[in-house]
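The complex appears here without one of its protein chains, the remainder shown in place.
== chain A ==
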Amino acid sequence: RIMPVRWSRYNPSYLEPEVKKESYQKPLEELTEEERQQRELKAVRPIKAAPATLSSSVFSDPMISKFTNMMMKSGNKVLARSLMSQTLEAIKRKQLEKYHRAPENEKETIECNPYVIFHQALKNCQPIIGLSNITKGGKTYQVPVPLTDNRKRFLAMKWLITECRDHKHRRTMMPEKLSQELLLAFNNEGPVIKRKHVLHKMAEANRAYAHFRWW
């Protein structure tokens, strides 16, 4: 039985684990004073257990792991990760086929890297301003409110996943649906971008209530 350690309360003297290979390969001369103190502290103090999602591989990406966690259902990370890798492969295949069929002058404009496409699509889907319910004098108003970066990323990923799960044909596979959505979002088309624009329009329409916000 695996006992959960990470979410238990650690003594404040425990330090976070350091995963990056490069930080251990620096010779002593290049370190500044603070870094040398950090090193000595690490030699003495106990260190927290590293979470299973943290990896020292060069190929790991925090956004991708966040997305896989959001796609995961009932703790089935194996399935979520395989779906994610199949999605990336599907995107790569589609783009490569387009690339090989395109004439010479268009070849440079076609982006084949699935990671670049993923990040750009997420950026295109992030809303700039959000709405929140504020109750004043018995009535609830939808007030336009600025969003933090984390909230923006979360909303973009959530919209992508719900779009794929709900509005597509039942028999299509998730990697296919996701790759289609990501490619559309990359080109600023598709239903997720539309949802973002609808939100922006609502916020613009409710501009009058903006002064209800007190933060």
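Some observations on this one:
Just so we're on the same page, a residue touches a chain if its C-beta (ideal position, glycine included) is under 8 Å from a C-beta of that chain, and two chains touch if they have at least 3 such contacts; residues count from 1.
Heads up, the rule we're going with is that contacts and distances are computed from a predicted model.
This figure omits one chain of the complex; the name its UniProt record holds, of "Presenilin", "NADH-ubiquinone oxidoreductase chain 2", "F-box and leucine-rich repeat protein 3a" or "Small ribosomal subunit protein mS29", is "Small ribosomal subunit protein mS29".
The residue from A:42, A:92 or A:195 that touches the chain not shown here is A:92.
Within the full complex, the residue among A:53, A:113, A:132 or A:172 touching the omitted chain is A:113. The chain omitted from view is touched by exactly one of A:57, A:74 or A:150, namely A:57. Contact residues of chain A toward the unshown chain are 57-59, 84-86, 88-89, 92-93, 96-97, 99-100, 112-115.
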